[in-house]
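One structure coming up, written as structure tokens, with questions to follow.
Removed from the display is one protein chain of the complex; every other protein chain stays in position.
Chains: A, B and C, in written order; residue numbering restarts at 1 for each.
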Amino acid sequence: MSISMVKALNNGLRKALADDPKVLLMGEDIGRLGGVFRVTDGLQKEFGSLRVIDTPLGEAGIVGSAIGLALRGYRPVCEIQFDGFVYPAVNQIISQLAKLRHRSGGVITLPVVIRIPFGGGIGSIEHHSESPEAYFAHTPGLKVVTCSNPQDAYDMIRQAVDDDDPVIFLEPKRHYWTKGEVTDGTPAPFARACVLRSGTDATLIAYGPMVPAALEAADAAAEEGRSVEVIDLRSLSPLDLDTVRESVHRTGRALVTHEASLSHGFGAELAARIQQEEFHFLEAPVLRITGYDTPYPPSRLEADWLPGVDRILDALDLSMSY
Amino acid sequence: MSISMVKALNNGLRKALADDPKVLLMGEDIGRLGGVFRVTDGLQKEFGSLRVIDTPLGEAGIVGSAIGLALRGYRPVCEIQFDGFVYPAVNQIISQLAKLRHRSGGVITLPVVIRIPFGGGIGSIEHHSESPEAYFAHTPGLKVVTCSNPQDAYDMIRQAVDDDDPVIFLEPKRHYWTKGEVTDGTPAPFARACVLRSGTDATLIAYGPMVPAALEAADAAAEEGRSVEVIDLRSLSPLDLDTVRESVHRTGRALVTHEASLSHGFGAELAARIQQEEFHFLEAPVLRITGYDTPYPPSRLEADWLPGVDRILDALDLSMSY
Amino acid sequence: MPRKQAKTTEGAQPADGPIQFLSPEGVLGPDSRLELPSAIDLPALYRDMALVRRLDSEAIALQRQGELGLWPSLRGQEAAQVGAAYALAEQDMVFPTYREHGVAWCRGLDPVSLLGLFRGSTLGGWNPYERRFNLYTLVIGAQTLHGVGYAMGLVRDDVIGSGDDTRDTAVLVFLGDGALSEGETNEAFLWAAVQNLPVVFFCQNNQWAISAPYSVQSRVPVAQRAAGFGFPGVPVDGNDVLACLAATRAALARARSGSGPTLIEAVTYRINAHTTADDATRYRPSAETDEWMAKDPLERLRLHLTASGEVDEEYFADIERREQELAVHLRAGCRSLPAPDNASPFENTYTDMPAELRRQLAEHAEFLASGQEIGATR
Partner (left out) sequence: MPRKQAKTTEGAQPADGPIQFLSPEGVLGPDSRLELPSAIDLPALYRDMALVRRLDSEAIALQRQGELGLWPSLRGQEAAQVGAAYALAEQDMVFPTYREHGVAWCRGLDPVSLLGLFRGSTLGGWNPYERRFNLYTLVIGAQTLHGVGYAMGLVRDDVIGSGDDTRDTAVLVFLGDGALSEGETNEAFLWAAVQNLPVVFFCQNNQWAISAPYSVQSRVPVAQRAAGFGFPGVPVDGNDVLACLAATRAALARARSGSGPTLIEAVTYRINAHTTADDATRYRPSAETDEWMAKDPLERLRLHLTASGEVDEEYFADIERREQELAVHLRAGCRSLPAPDNASPFENTYTDMPAELRRQLAEHAEFLASGQEIGATR
């Protein structure tokens, strides 16, 4: 069945709600309206307003009360309406959600999922195109994952709900309406990266929003006779370094791409790891193709500001030139 | 005159207040009490409670109202009592403070300083030993600096107040009581790193809390016949990459140390840059000596958990072994 | 309608209902709690409301034509915005949300400058210092603290309580009913109260925060919140421009005199969907909208003006002409809004561009320059 990522998430959440009465959804406008992206469409009608909760307009309240619900045995799935509105909840996320298991010596588990539509490219206004993944990936105690296609969306949202650790679940909003086959088979392991395309000349690492562009770039490179392996990380924390290493070890070249700003972005950690672990096997430095070190620009500039196929190919040229 | 870092900061702030009537200090307990670390000791008495403001207990309020004061032409210096309590202010910092200049097309300048005692090693309880620098360094629009000695503390706090951009001013609380000479000469440029010790075998990069350990490690290494260059970054954003590159270019080896967790910590960006810029000159991968990917441990564990001289020396051994 | 207290029943007001001077039928009468403002240019008020409504309709049309990405309509809230704006002194500072097009208009902003944000050609659009009208703030509640800080600055500048009307200054902060739930808004209330700041919080309770009715945010009227922090809350009929003006004028005077903050609740209604991207039919019955249409803020003043004979046909014809001019101005202005410069994000992130950002800008420029050729081959 070919469905959009929105529909895949909707199906996944429906299944999670049906499978376990302790699963709750909570967020702004997720009930009647079904969320501004309709990810929760119809779920309040089906499961009632005690389980699909239209909350007041307060993100600290959403995450803070989700922690309390988890302490009472529930498995809340919070929706943050847009990436740029997660910051009021950061205190509860960093100081409480991420730390309570450690604080309690392992007694407390907080199976809380925080869903966040993230990234740009949809012509939106300020605060609606942020890429905050590095903040969360730098926070021990959180898992951070993202999906790049409907099948992963469907599988990973259920795995996130099933996971006993807090999960920041990042949804690449510019691919919300991209369709793909979704089946009910055995999903890939939650924390495992996925080699989407194998290659021998270079390894191109992407996740969430940038995966389609990475695949497209690999296609274009193939036409020029270059064989590019594409890895979809899926899990940003923990990081599946084994898959990355195995690939770079073979290809000798690594490129990372993400929308977030370059400095201290996710690619920095990947570059740091790869150069350390594969020092003797690298033919070229790890290169990063990312957003710039500026706030996200007005949307009329985003097409140029965001990394894309051409910049990836330029970086590939550069990598090959070493 | 040999004074503690606390006293140096106090002197610097006093001078800033005396030089410009638009400078204000604001924070919890900074007036009568002089701050929990006494950095603002005596300043309310000297400059009055309209200029040295004891605020309500709300960090969002502190930073949010500092933005409003800056819009009215003031230069507020906010104190966040401890690193772990900055998170309630993160929404105002990331979405407002860092972005307003960009949002306004350069019309608005926000000369706001946010002072944060940071880092561990003082036997404190949870939330009192955090190292949040990477969160801020990943946020375009913010400057992020830290000092490692009284002279820099005295110079840099005034430079931060004079700077027209928002500055996150991180104070390594475990060196608050370390004394050093402070004179009134011409300070080093604000955004410039400083080579504290020159060497030829490897470059050891540190900042704030880890600088004394880095120097100690270099001393110990010298006894073993290894010449280690030590760089104190001082400015974390913008990053003085020129100084770093020049050094690593010569030594061929780079090590970075910080207290913050390894993954996506500040060292990741440095490693990513160095491996890219000095690819052909590196004799060994850039190595990182950092806190682990766990929340900050109970204080009885911190001495072991924190990176220290021995771990730096082990890393140096490893680097030299390539 | 989600709240009892919000109900503006036809005819007499319950004593604890919102303050109202002008009934939906256009009948002007007193309210025991506030003096009916004198020497008000009612025709001017109506004209501005009409023009603001037209501004809104044109922006919606521009959005439909693809010239704007999004537009948050103010329809239904013209009286609240124009009434509040008329109470401002020139030196007062305004902190809007993203819906105060009517206040912007009264502040004298070129309305074209409001479009850039929603066109994606800028994140700002005007100089906030020029007309003392801050940039729109999209993060709910965040601007309330900026207003508080600005008011702290006024205290320190000693521009309150002198009795000099051209000098004493206050801050007017706008917020929606949804913003009442954010922690930051409540911190703003608390700071304003404790420091007795010259700030007026003007809450347009338009009954909805996207799909959430007011009952999701609160079980008591907005004005009651202020009492909890120790300052007055004043509910007014937000569709009565006179009530809005009078209450805001009184509150600003109070603020300027150094007597502290006020929270005004303008009970009104968001006639359109949250923005042009929203579909309100998913969550609210059209009957509710119809009910509020009957309380239209323009219509009641039009009825009053006509009945009182204060205006003639030429007056309405003149408004129609001005509306036309405005529409032409907006359409032309929107299309000729300058495209943003690719260098601007780099240039405006810091006061002086750091070396690394210069490097990135150079790389970006080079990439864009090479784009033409590359685009051809790839």
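The definition used in the following text is that a contact is a pair of C-beta atoms (placed from the backbone, for glycine too) under 8 Å apart; a residue touches a chain by one contact, two chains touch by 3 or more.
Note that the structure is a prediction, hence the values are computed from the model and not measured.
Trainee: Report, in label order, the displayed chains that the undisplayed chain touches.
Mentor: A, B, C
Trainee: Just name the one of A:L17, A:A60 or A:V77 that touches the chain not displayed here.
Mentor: A:A60
Trainee: Quick one: say which of B:T109, B:S227 or B:S299 touches the chain that got left out.
Mentor: Considering the complete complex, B:S299 is the one touching the chain left out.
Trainee: Thinking of the whole complex, not just what is shown, which of C:V27, C:A44, C:A227 or C:A307 touches the missing chain?
Mentor: Residue touching the absent chain, from the options given: C:A227.
Trainee: Pick from A:G27, A:G119 or A:G141: which residue touches the chain that isn't shown?
Mentor: A:G141
Trainee: On chain A, what residues meet the omitted chain?
Mentor: 24, 50-51, 55-56, 58, 60-61, 63-74, 76, 88, 91-92, 95-96, 99-109, 140-141, 143, 163-165, 191, 238-239, 241-242
Trainee: List every residue of chain B that touches the chain not included in the displayed model.
Mentor: 28-29, 31-34, 36, 54-58, 60-61, 84-85, 87-88, 123-127, 220, 262-263, 292-295, 297-302, 304-305, 309-311, 313-314
Trainee: Residues of chain C in contact with the chain that isn't shown?
Mentor: Residues touching the hidden chain, for chain C, are 180-184, 186-187, 190, 193-194, 196, 215-220, 224-230.
In the analysis below, only the chains that are shown with their structure count from here on.
Trainee: Could you work out which chain's C-alpha centre is the most distant one from the centre of chain A?
Mentor: Comparing chain centres, C lies farthest from chain A.
Trainee: Express in whole angstrom the distance between the two chain centres, defined as the mean CA positions of chain B and chain C.
Mentor: Going by mean C-alpha positions, chain B sits 41 Å from chain C.
Trainee: Hey, how far is the Cα centre of chain A from the one of chain C, in Å?
Mentor: Chain centroid spacing, chain A to chain C, equals 36 Å.
Trainee: Suppose each chain is reduced to the average of its Cα coordinates; what separation in Å results between chain A and chain B?
Mentor: Once rounded, the distance between the two centres reads 30 Å.
Trainee: I need the residues of chain C touching at least two other chains; which ones are they?
Mentor: In chain C, the residues touching two or more other chains are 122-123, 139, 183-184, 344-345, 348-349, 356-357.
Trainee: Of all the residues in chain A, which ones touch at least 2 other chains?
Mentor: Residue numbers touching two or more other chains: 84, 87-88, 126-127, 263, 292-295.
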